[in-house]
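The structure under discussion is supplied below as structure tokens; questions concerning it will follow.
In this view, the complex is presented without one of its protein chains, the others remaining in place.
The block that comes next holds chain A.
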Amino acid sequence: MDVLFRSVRELVDLAENEGKLISELMIEQEMLISGRSRDEIFAQMDRNLTVMEEAVERGLRGVQSVTGLTGGDAVLLQNYIAQGKSLAGDLLLDAVSKAVATNEVNAAMGTICATPTAGSAGVVPGTLFAVKNKLNPTREQMIRYLFTSGAFGFIVANNASISGAEGGCQAEVGSASAMAAAAIVEMAGGSPQQSSEAFAITLKNMLGLVCDPVAGLVEVPCVKRNAMGASNSLVAADMALAGVTSRIPCDEVIGAMYRIGQAMSPNLKETARGGLAATPTGKAITHAIFEGGNLKDILKSRTVSH
């Protein structure tokens, strides 16, 4: 199949040689592969963006999952930001809360847009709607943010994995966070090379992340991993925009992620047999949900909420 780029190196070289944005190359490639017009492709991404907006709004109004394990944290974070006491900074915490909002809606079986997966659906919209307040992008630029994320995600999906069952959580929230970092850089006016540096820095710092969902649900620890993924994206984007580079080239980081995923025990790849799922509390939660134990008592016994 004819494609414009298969690696980050090819993508960045092409963008720089032709003086094009990464988002533009992703749009051109989609036109090439699908045979559809630019307008059709833009319209579909516009609809995805609307789904993301609605999910964030719904999450910020407050949702609860069917199990009661997750929900409501996005609201807590927004209230905390409103008190003006945040230490990490309002924009960063806003991104975190909006990532959480999306994943809380996902856990509640609400409608979301997978970016690249449902378990990692919070990071790309969370960071987008937070930087939106700072950078005041046009609707087109917001749609381009998704194409830029998609270009990097396309490379990861084809050269490594975006599935927790195949590569652990590094492949899901790790990929999502790195994709978002690259897109933030483009929206902030950084170069294609700086996007790739931000991508590499983010993914490097999420390598080895296991997929260990308690009770096999996409709730604990998935929601909070999206929160931390979003903060990773913003910090890495700032680092790249400041001129910091990754000593290990982006494509090699992706290769390392793939091989780490291959080496990981199946117990740590979405089977709910290891990691947090296998802790005493993780097992107690599983028992409570599927064999009729008392989940409320387990959650109440935690001094810190889930």
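The rule we apply is simple: a residue touches a chain if its C-beta (ideal position, glycine included) is under 8 Å from a C-beta of that chain, and two chains touch if they have at least 3 such contacts; residues count from 1.
The rule is simple: contacts and distances are computed from a predicted model.
Consult the UniProt record of the chain that does not appear here and report its protein name from "Cytochrome bc1 complex cytochrome b subunit", "Ferrous iron transport protein B", "L-serine deaminase" or "2-oxoacid:acceptor oxidoreductase subunit alpha".
For the chain missing from the view, the UniProt record says "L-serine deaminase".
Quick one: which of A:Q78, A:T127, A:S161 or A:S246 touches the chain that's been left out?
A:S161
Among A:S7, A:N48 or A:S86, single out the residue that touches the unshown chain.
A:N48
Identify the residue among A:S34, A:Q64, A:N133 or A:N294 that touches the chain left out of the display.
From the options A:S34, A:Q64, A:N133 or A:N294, the contact with the absent chain belongs to A:S34.
Please identify, in ascending order, the residues of chain A that touch the omitted chain?
Given the touch definition above, chain A has residues 1, 3, 6, 26, 29-30, 33-34, 41, 44-45, 47-48, 51, 105-119, 121, 124, 146-147, 149-151, 153-154, 157-158, 161-166, 171, 179, 213, 215-219, 266, 269-273, 289-290 touching the missing chain.
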